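For this depiction, one protein chain was excluded, whereas all remaining protein chains were kept in their positions.
Per-chain residue numbering starts at 1, and chain names A and B are given in the order in which the chains are listed.
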Amino acid sequence: MDSARQRALARICGQRLLQAAIVSLLVAALCFLLVQQLPGDMAFRIAAGRYGYDYVDAAAADAVRQELGLARPAWQQFAGWLGQLAQLQLGQSLVTGGAVLAEIAHHLGATVQLAATSVALALGVGLPLGLASGLRPGGWADRLTLAYSVLLRALPPFLLGLMLMLALSVQLGWAPAAGHGEGGNLLLPVLTLGLGLSGLTARIVRDSVLAVVQADYYRFARSKGLAPWRVFLRHGLRNIGVTVVAYAGVQLILLIEGVVVVESLFAWPGIGHALVHAIFWRDVPMIQGCTLLLAWLFVLMNTATDLLCLAIDPRGPAES
Amino acid sequence: MTPFTSCAWPQRLGYLLLAAVLLFALAGPLLWPDYAGQQLMRFLEPASLAEPLGRDQLGRSVIARLASAARLSLWLASLCVLSAALLGCLLGVLSAWRGGWTDTLLRGIADGVLALPGLLIVLIFSAMAQGGFLTLYLGLALAQWVEYFRMTRARSRLLLASPHVEASRLLGFGPAHIVRRHLWPELAPMLLTMMSFGLATAILALSTLGFVGVGIQPPTPELGLIMTEALPHYSEAPQLLLAPVAVLAATLAALVLLRPLEATR
Partner (left out) sequence: MSTIHLHGLAVYQQQRCLLNPLDLDLHPGEALTVLGESGSGKSLLAQAIMGTLPAGLRAEGELSTEDELRHHGRHYPLHDAANRRQLWGELLAILPQEPVTALDPTMRVLPQVAEGWRKPGSGQDAARHSLAQLGLQTAQRHYPHQLSGGMAQRVAFAAATLGGARVLLADEPSKGLDGGACDTLRQLLQQHLANGQCLLTITHDIALARALGGQVLVMRGGEVVEQGPASRILSRPAHPYTQQLLAAEPQAWPTIAHPAAGDWLLQGRGLAKAYGKQQLFRDIDIDIAAGERVALLADSGAGKSTLGNMLLGLTAPDHGSVRRRDGLPRTAWQKLYQDPVQAFAPRVTLHTALHDVLKRCGQPWSSLEALLARLRLSPALLQRLPSQVSGGELQRLALIRTLLLQPALLFADEPTSRLDPVTQRDTMHCLRDELGRIGCALLLVTHDVALAGKSSARQIRL
């Protein structure tokens, strides 16, 4: 690997590590603010969580307050909060009492399964549609893809999921509406998330194909006498790949947001579902844990796309 | 030629849809003012002339609730987008102009916020908000300012290094002139496009939160909330669910269609 690429690699890793650190700081600060904002006595809640609502009294709450140092000034508490986070001590869920790390690890598999299958579906639908419409702009494939992507952009994940649920589950009874465990349970969530992403994928691929086919280097390659399919394979694919991978960041945002919504709608026991429940019950350690994990997953996936970009395009990912 | 007659049919459709939704949101609460009054005896009353969409499970006028919800979504989302755009642009231009430590600091913060998908930020803020508008507004605005910052900074950096800005400086013009004649005319079109994206995202986020139950709390009518409440009664009164879906889809479709399409050559 030549030195320019090595430098680019170091730059990418450095940037992403810094980004992960800053976002962790941000999430910690927000969750800390959240704790301070909540009405009622934090110490009381934690004590109630431990001993049960019927057995807790003021003395127990005081003991907890002493133990966790909840009477200290805010900035000291924040420092302590950050300290714990740095040691990856994510605490215990206020609702279940179990360790946050364990709960998250338990849910992670389900989320990864959903996300991976949905991305596969999005690529499987979006790539062919985008290629077909980009190679024949203005044709019927192009118009179809346009209508398709407009429709899907106007239908947010929860609406799409709702409609699919009503159509496939309630009216036609093809798949179970919610739950986990049977094979058929994966169908509706994946369809919702995958189809939703495919609209954007199709547009991105289409625009990228158009740009590449009209580029100077493409025409020069044709003028050398190469057959059209050879030019497409040798010059088209890699350059299209560069643009598509560069846009992956936008799609990753939609993926993570979609995961949260779809899991809540279909009661898929992943991290998004856990997060929404935690928000509902104001279970702050759980909120923090889930958000951190989703943010880190996001940074990790972005790093992967940056590295992929570096592998395909010798100029490396563009600096923003 | 007005913008309406000079654009292609997708944009015309977008304008029409948006106008329809706006009309509904503005005139609706005037025509059907009572969105909160419950009349339990009129449970799930079907559509009539006085009540074009009937009444819901608590006997409230559906169309009044819908109009009020549309208005809420539109003005809250617009406010968020305007604030985010203002903040993002100011910081972006500042960052591009000053460079150095200001730039590095702002970029670092922006990169960090960027790593947190907007919905997650809004979710956390909604936990703080407990249905209050101010905190929700803060969350939505904070989730969006980064894109304006990045775009403005990237464009401004290019522009400030360009020959025409250099020429203006040589001709003796100051920062005010450069902003007015060089930066603003280039940034404005991009800003408008981004704001239409942002409006759609904000409306969507609000209704997603409402649907999931952690956003605006009942009894305030909100599109997502109305949908959740209507789900159990789907078989008896489908219009309860389909009406808010139609309003939301129309608004989002209008915003998507309004964006200029790429040229097909």
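Throughout what follows, a residue touches a chain if its C-beta (ideal position, glycine included) is under 8 Å from a C-beta of that chain, and two chains touch if they have at least 3 such contacts.
Source: prediction; values computed, not measured.
**Student:** For the chain not shown, which residue from A:Leu226, A:Ile253 or A:Leu307 touches it across the whole complex?
**Tutor:** Of the listed residues, the one touching the omitted chain is A:Leu226.
**Student:** Can you list where subunit B touches the absent chain?
**Tutor:** Listed in rising order, the touching residues are 162-164, 166-168, 170-173, 177, 181-182, 185-186.
**Student:** Since one chain has been left out of the picture, which residues of subunit A touch it in the full complex?
**Tutor:** 215-217, 219-226, 234-235, 238-239, 242, 312-315
Definition applied: only the chains that are shown with their structure count from here on.
**Student:** Could you please state the distance in Å, as a whole number, between where the Cα atoms of subunit A are centred and where those of subunit B are centred?
**Tutor:** Going by mean C-alpha positions, subunit A sits 21 Å from subunit B.
**Student:** Give the list of subunit A residues in touch with subunit B in this complex.
**Tutor:** Going through subunit A, the ones touching subunit B are 15, 18-23, 25-27, 30-31, 33-34, 37, 137-138, 142, 146, 150-151, 153-159, 162-163, 166, 170, 207, 210, 214, 253, 256-257, 260-261, 264-265, 275-276, 279-280, 282, 287, 291, 294-295, 298-299, 302, 320.
**Student:** Can you name the residues of subunit B that touch subunit A in the complex?
**Tutor:** Touch residues, subunit B against subunit A: 10, 108-109, 111-121, 123-128, 150, 154, 200, 204, 207-208, 211-214, 224, 227, 234, 241, 245, 248-249, 252-253, 256-257, 261-262, 264-265.
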